[in-house]
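Shown here: the complex without one of its protein chains, the others still in place.
Residue numbering begins at 1 within each chain, and the chains themselves are lettered A and B in the order written.
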Amino acid sequence: MNTAFWYASRATGIVALLLLTAVLVLGILVNRQGRLPGLPRFAVTDLHRNLSLLSVAFIVIHVLTAVLDTYVHIPLISAVIPFTSGYERLWLGLGAVSLDIMLAMIVTSLLRGRLNRILWRAIHLLAYASWPVAFVHCIGSSTDLQQGWMLGLAVGCAMIIAAAVVWRLAHAARQVPRAGRVAAVFSRHTVTR
Amino acid sequence: MTTALNMPVPHESAPGGAARQAAGLPRLLPAAPEDLRAHLARYGPTPYRGQPGALVADVETSGLTGRGGAAFPVYRKLAAVARAGARQGRTVVVANGAESEPASRKDECLLRVAPNLVLDGLQLAAETVGATEVHLYLHRAPGPEILRALAERGVRGLDRLAVTITQAPPRFLAGQETAVVNRLGGGPALPTFQPPRVSERGLGSAPTLIQNAETLAHLALIARYGPRWFRAVGTATEPGSMLTTIYRPRARPLVVEAEIGTPLRTLLGDGDGDGAGGPGAQAWLVGGYHGTWLPLRDAAGITLDNASLRRFGAAAGAGVLAALPSDRCGLAEVARVVGYLAAESAGQCGPCLNGLPRIAAGLAELAGRGHRRQTRADLERWSGLVEGRGACHHPDGTVRFVRSALTVFGPEIHRHARGQCSATDRAPFLPLPQGMPTSEEDWT
Partner (left out) sequence: MAETLRVNPITCAGHGVCAELLPELVTLDEWGYPIVDPGPVPPALDRGARRAVAGCPALALKLLRS
């Protein structure tokens, strides 16, 4: 029974990593008003939202199965309070940090209409911290991911994220500040005769 | 003619002579600038009522409306802010002297020759809404007359609340209510989306009363002489007098205090030449750069009141009145002004940001020699797309200016399409500042 929990925890952990990679990429796609080929715009936003909730569901199972597995002792609370587990304190602690950020993001997004826009955005930007922390948790706490095709999978996810973030930063660098926007439109439309 | 924008604009009260006496003017503008001693000799001390709310009924009876352009009934603003303030415990009053309309010089003139009337009005408005904080928002650095007035009032203890002076950036939108609140709060003078209105939540989230400087001067007189005195001039539905800035051919701009209901011909002339070989007028602009162009043939019976002007789709606004000389090109003037208005967009709202520069470019094309057939249809379509779709009324006012221009200068558009232009004088007539805002500092 224990082994089943252990395998389940590792499997759901990997799936969660893949889902979170998709969620972050989709989040960047929403911000950039990008499209998924053949799908309407609301598909990008809906997919981003739904996959984020699915990721958390997988993480919940990932945590519960790890706790229920009696081979090592992991208190349930250490899933949300970082660095409180006896087993692999550092790596699991990072997982808790990442999960805490995700929970804050989800709660603030559910209450979005009532919240200050700047506060919502500040918390949502923590996604860029949450993913790398989760990634380090994955590599550090799982020998699976440190070799073979699983390492390849993890590295692949990291490269996709890196490319998406570079894309996002490139856009931010090119963005005309508000005070210059009108001049930019003018320069595209001045008639020269 | 280049208007020396930095020189004080002369003023008078219209019409002159016996008619002036009969009309009970001047009210606001003394013949020469008055210091505090002269002000007190003429008007006495600031007539505080002793309790909040006491002035509102008099202001309501007087029928005073805002003189900043929107003509909103003043008593309703006072009552709204007082009510919101009673719930919240704090209110703020701002005297708006930003006068962001480049062609308007009336507030600058008033603040130079009769600053104590404005400052009286500010304190009286503050008392009546229960304010704890008052501000004076100015177009440029405070002139010596204002500083002297404040210092002298301080010595005499006339001001119950200390006045904080803030300079507005030289932006067309700097005098817009939400932009005022943002600027006074330390940020850029950019409009924000309403609701909530500033009378509910403004500076520091407190209910904020923002009144044009001239409005406060009228308030200061109503507090002394009462509403019936105020209604002794003007029309039954739009009582009182108002300050106008007048532009006529071959004349310097002039600030004129006029009774509401004065025929525009009295202020702008009848369009014929001045008899000395000077040009007559080809069209009238009423209400400034968010105002309306009127053809002279309609203009004969129009009077300076919104009931009359509304029939022609116009409104008095902040009182800018211009008679465009016959020897200028109306299309060139309009293209220049709309180029300015487009450059002054806050750039925050998609439709305005995209539409106004395109409209300006289209008008520049019409003002040139020959234009594409598509341009007129484009201008109509873009006008329809920007109207009502910004956070503030900048696109709406611009569209009103543009649409009326396309109608009034229709014949000139046809001439230009054939490569001709009826103008003989290429010098710009309507005043515009130089340069366009490019950085965030230009808005603070």
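Observations on the model:
The definition used in the following text is that a residue touches a chain if its C-beta (ideal position, glycine included) is under 8 Å from a C-beta of that chain, and two chains touch if they have at least 3 such contacts.
Quick caveat, the model's predicted, so the values are computed rather than measured.
Interface note for the absent chain: among B:Thr61, B:Thr192 or B:Ser422, the touching residue is B:Thr192.
Per the touch definition above, the residue from B:Gly350, B:Gly370, B:Gly410 or B:Pro433 contacting the chain not shown is B:Gly350. Think of the hidden chain as still there; on chain A it touches residues 30-31, 33, 40-42, 45-46, 112-113, 117. Residues touching the missing chain, restricted to chain B, are 192-193, 348-352, 354-355, 385, 389-391 (touch as defined at the top).
We take it that only the chains that are shown with their structure count from here on.
The residues of chain A lying in touch with chain B in their complex are 177-183, 185-186, 189-191, 193.
On the side of chain B, the complex with chain A involves touching residues 342-343, 345-348, 353-354, 356-358, 360-361, 364-365, 368-369, 436-440, 442-443.
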